[in-house]
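Here it is, the structure in full.
For this depiction, one protein chain was excluded, whereas all remaining protein chains were kept in their positions.
Labels run A, B and C following the written order; every chain starts at residue 1.
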Amino acid sequence: MPKDSLTVAEAKEMLLQVADKIIESEPILTDADRALGDGDHGIGMARGMNAVKEKLGDVDFESLDKLFMNMGMAMTSSMGGASGAIFGTLFMKGGKALAGKDTLDAEGLAALLKEGCEGVMARGGAKPGDKTMIDALNPAAEKAAEVLGSGLSKAAKAVAEAGEAGRDASCDMIATMGRAKTLGENSLGKPDAGACSIAIILRTISDFVE
Amino acid sequence: MPKDSLTVAEAKEMLLQVADKIIESEPILTDADRALGDGDHGIGMARGMNAVKEKLGDVDFESLDKLFMNMGMAMTSSMGGASGAIFGTLFMKGGKALAGKDTLDAEGLAALLKEGCEGVMARGGAKPGDKTMIDALNPAAEKAAEVLGSGLSKAAKAVAEAGEAGRDASCDMIATMGRAKTLGENSLGKPDAGACSIAIILRTISDFVE
Amino acid sequence: MKKLINDPLKVADELLDGLVEAYDGQCEKVGTRSIVKREIPDNKVALLVGGGSGHEPIYHGLVGTNLADGAACGDIFAAPPPDIVMEATQAVNRGNGVLYLYGNYAGDVMNFDMGAEMAEMEDIDIRTVLIWDDCASAPPTEKEKRRGIAGLVPIVKLVGAASQNAKSLDELEAFAKKAVLNTRSVGVSMSPGSIPATGKPTFEIDDDKIGLGMGIHGEPGVGEIPMTTADELTPMMLDLIFKDFAADEEIEDLKDGDEIVLLVNSLGATTQMECLIALRKAKQVLAEKGVKVHQTMIGPFVTCQEMAGISFSITKLDDELKAAWAMPCESVCYTKL
Partner (left out) sequence: MKKLINDPLKVADELLDGLVEAYDGQCEKVGTRSIVKREIPDNKVALLVGGGSGHEPIYHGLVGTNLADGAACGDIFAAPPPDIVMEATQAVNRGNGVLYLYGNYAGDVMNFDMGAEMAEMEDIDIRTVLIWDDCASAPPTEKEKRRGIAGLVPIVKLVGAASQNAKSLDELEAFAKKAVLNTRSVGVSMSPGSIPATGKPTFEIDDDKIGLGMGIHGEPGVGEIPMTTADELTPMMLDLIFKDFAADEEIEDLKDGDEIVLLVNSLGATTQMECLIALRKAKQVLAEKGVKVHQTMIGPFVTCQEMAGISFSITKLDDELKAAWAMPCESVCYTKL
């Protein structure tokens, strides 16, 4: 039955499922990054998510911000590189928005994504349209703000769809951030690897609360 | 008509023909050294013989020893490496045996080869049977000592044949001198590159005095 | 590619252990993956460098006498995470602040910045100076887009020397900015290195082409040109550096009478023979311009595994830089009497 709020323990359960889903999706992410980037996104995300499972494993967190902060820290410190900073920032800054909270609802999800997305933009300097994970994350955050009245499970579903739409939209964008080989026209037609990760994360959240 | 002695000028003429013949034979010598050695013998000998032509070119030598010494020095200093020392020594030490002489006869040829061969053995430490140019040079020198009564053109012919027989005999020898890749059994069946050079040199001399 | 390693996922950690051994006691490993000098004077303004591994002997080989105090090391071709930056920062800090000096790559900037934020929470004063010597990576008006390549070696040498007597972090920061501003590089690549974990080449290039200005990971540069001779290519590369000095508002042209440090760097498989042949031509070109080489550095300092390629770096010296250059230094990467 659909959940309209999650306890800290449930939220942790959800994040562990996100971790497994990303690890399981490693080949997809690897291919996406091989097409446009240097092909290490799948391995990097998998390494990060294994660290997350390690870190969250048998800890009981007293509040949501601690939970998400720990997830972000685990990713950043295990992954390193650009994506470690980017995805770690998403959860660390996003987590801050939930300071002291011990139940996650639609409002919380919206705050998490909003702060997380702003944090990523501030950290990496990319804007919507630069063909990064922001192009999946930002529309998802905006959608979450629209639907925060409709309860967590409905909201999460809408957010997941917005994220997937954003991932698909990234196909038509031209990469401008300075990564090897992906620059310019020849980055057209394929989705951004990080955007694929975002879509997977959001879909897993939606499935969990459905 | 057969010559039974050569003036210094004629001897120089002969050596220039030897030089041309070796240069012309570069591909044969290269293949021989590629089969058993490092494949640079043809190029090395050609470089040496071009230096010989340079050096002998328009000089008039007052005696045979000067002529042959200069040939040897030109080879050694232009070739470097093992073969520069070996072939240079042949002509420098051999030339010494003709000190002061101004005509080359069968006795002179025998002395040249004897001293030259001993010089090479002293310099490089190889003995007959080690599958080196000595295996063509030594039998030629011995033959020259036998036939020194029979006049230069006859003697040179016998010497050339002995050198060629020695070259052919080197096929059945196992290389023992420490050059890369040529060591042991797998050096059987092919002639030694330096022995091929000796055979060419002696045949050219014979043709010249014929 | 046959590599003499053990677990391909552990190379960054194992090479660092080896590096500590190579220092014969001068340096020690700290935390997860940092290397730090054993003796750093109290109150010294500290100098921290770092970046991804796999480019040995830099960055971690530049820790040493009158050089860097420490290095934060990432995995192969990946920036060190913030907590490694933090552990290294704490280890080199002597109470007068820490200067971060590293190459301008997105991943490095993000992670070092996060490390700096952690350090500042502990009241450690941090300044950052980015190295962006690769002229071929962006026009002088967009230096923030430029990559850091082999020019980092003379830059770290100079800043390391200056850090020995720096009165304040401000002073060292200003000196480092000047060292960076005065250093310009251009590289070429002929064949790729490979990623130890996958064995895959870092990029592709045709047998009859050279990547002019291509970055050390295969980043796009000026473009591909037909393979040519050392004597053809050298003036072409130096000319890009000369043009950059000329085009940049912030620095004067390279001109008759100027003194420089010249670095000829091999990216790995390119032989010292080739570097020397290129140097021979470079000195001719510089002599024609009246530029005097105060010191020549040559060899594989900044590599990308078995990548074949070469780069020239020029550091324009003034009296202050020359004085810093004169100081002897010792490390696995570079030693000078």
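What we mean here is this: a residue touches a chain if its C-beta (ideal position, glycine included) is under 8 Å from a C-beta of that chain, and two chains touch if they have at least 3 such contacts.
If you're wondering where the values come from, they're calculated on a predicted model, not measured in any experiment.
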- Query: Can you list the shown chains that the hidden chain touches?
  - Reply: B, C
- Cross-chain touch to the chain not pictured, restricted to C:D24, C:D42 or C:D319, is C:D24
- Message: Among C:N111, C:N265 or C:T303, which one touches the chain that has been omitted from the display?
- Response: C:T303
- Note on the structure: The missing chain sits against subunit C at residues 2-6, 11, 14-19, 21-24, 53-54, 56-57, 61, 65, 190-191, 196, 207, 210, 227, 229-231, 233, 268-280, 283, 293-296, 298-300, 303, 305-306, 308, 310, 328, 330, 332, 335-337
- Message: Even though one chain is hidden, which residues of subunit B still touch it in the full complex?
- Response: 38-40, 43-44, 76-86, 88-89, 123-124, 177-181, 183
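The rule we apply is simple: only the chains that are shown with their structure count from here on.
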- Task: Work out the mean Cα position per chain and let me know which chain is farthest from subunit C.
- Result: B
- Message: Taking the mean of the CA coordinates per chain, how far is subunit A from subunit B in Å?
- Response: 81
- Averaged-CA centre spacing for the pair subunit C and subunit A, given as whole angstrom: 34
- Item | For subunit B, residues contacting two or more additional chains | none
- Listing for subunit C: what residues touch at least two other chains? none
